[in-house]
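Yeah, one chain of the complex is gone here, protein chain that is, but the others are all in their spots.
Up next, subunit A:
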Amino acid sequence: MGQRRRSAVKAPSSPSVSAAGEVARVPHKKHKICMVSDFFYPNMGGVESHIYQLSQCLIEKGHKVVIATHAYGRRKGVRYLTNGLKVYYLPLQVMYNQSTSTTVFHSLPLLRCVFVREGITVVHAHSSFSAMAHDALFHAKTMGLNTVFTDHSLFGFADVSSVLTNKLLTVSLCDTNHIVCVSYTSKENTVLRAALNPEIVSVIPNAVDPTDFTPDPSQRQDDTITIVVISRLVYRKGTDLLGGIIPELCLKHPDLHFLIGGEGPKRIVLEEVREKYQLHDRVRLLGALEHKDVRGVLVQGHIFLNTSLTEAFCMAIVEGASCGLQVVSTRVGGIPEVLPDDLITLCEPTVRSLCAGLETVIAKQRSGSVPSPASIHAKVRNLYTWRNVAERTEKVYDRVAGEEVLPLDRRLQRLRTHCGPVAGSIFALFAVMDFLFVLLLQWLVPDRFMDMAVDATGPQGLWRQEKSRKDSAIN
């Protein structure tokens, strides 16, 4: 088993220089992918659903996919999800905001075990907030595996915390094979933050499941105009702007209603506004929503409002448009790239500009000159699909599999030339220690004593064979 494993690791790396073109010519090579992130179900959010949907589509294409995340409460160990998607909930200590602590080394034994027993060839880490993702990239490079990183968020450059995070990102990404961003704005941001070569950064947007978000005009109240807002009520999402818009518009339009879904520390702002202007019957705060309930709220509205102050790729406005709503949004981050101009009204992130934008849309709505929900849905439904995302991600894997993983000496050189003399040297030292730690672990628990995991997905996936056998039995 150890022999098989070793040959599997060396195959992509050793002949890489000459065989790079060869691999590109064989596009249907199947990969064994390990997705690593701190954020996965049962935690809810954009990154979580991105990982899940992408994995499902990759499994459909015949790749083997496993997910590694940290344990959530009593949910630890190994679990299987739909279609044999295997999830490792590793017992690592959670520090802050569902992110594990970065001691760099403590996650190595378990991650190595996962990589070795699953025969992983590509490690795909998600989200720059996830310490576990960075750890996994670091260890994967030490173990000679190809690495891909997906960045889901935008960062600033000015304050101390972002300066530090950007430095960490520089170190983490300087020898990563390929980086994926969700929008061109996000790509520009990441390239600048991590001082990367733009050629190794791809843009693959997020997607929504169009069948989950279908319009239903019968749910609307025709005698009023309802504005729907669905976001976490935090500073980044512009809840303060919303607090300014509500009284101004409610004063002008007596038939205007607000429907606000989401929870967060800024909820108090909206409650104060509601109290002060006596708008209890017209502003409804729904609190935290589960993903399955979102559509039910969206279809009740005429206009979808997004007030984000920073956003890499806004999924919410695509979901809103998919339900047939008129979308009004701030012109920040990657939002202008997301929808075509006739489906969205973009405003500056100020109360006055947003009010003006909303007024024009309300006027249009009153005159009935807006396109029907069904026609908007038809336009949006083919813009962002997970199959398309998986296809493009597959190309990234194909390209990465042909690249070589830097050997230790060149990795150290890269770290020291790319990340500055101080941080570079420190992390070069870490890289050496990591390498020694891997050697120690290989001596303590040799690869040949580790049982190879039984594949549930991928070319030899038992799950699919069983299913097809069952299908044939039924027929």
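As a working rule, contacts are C-beta pairs under 8 Å (C-beta built on N, C-alpha and C of every residue); 3 or more make two chains touch, one makes a residue touch a chain; residues count from 1.
In the analysis below, contacts and distances are computed from a predicted model.
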Absent chain [UniProt protein name; select from "Ribosome production factor 2 homolog", "Ubiquitin-conjugating enzyme e2", "Phosphatidylinositol N-acetylglucosaminyltransferase subunit H" or "Ras-related protein Rab-7a"] | "Phosphatidylinositol N-acetylglucosaminyltransferase subunit H"
Given the contact definition stated above, which residue among A:Asp223, A:Asp281, A:Asp342 or A:Asp451 touches the chain not shown here?
-> A:Asp451
The one of A:Cys113, A:Leu286, A:Leu408 or A:Ile426 in touch with the missing chain is A:Cys113
Among A:Lys30, A:Lys61 or A:Lys76, residue touching the chain not depicted = A:Lys76
Option touching the unshown chain, where A:Val36, A:Val65 or A:Leu90 are the choices | A:Leu90
Go through subunit A and note every residue touching the omitted chain.
-> 76-78, 88, 90-91, 109-110, 113-114, 117, 445-446, 448-451, 453
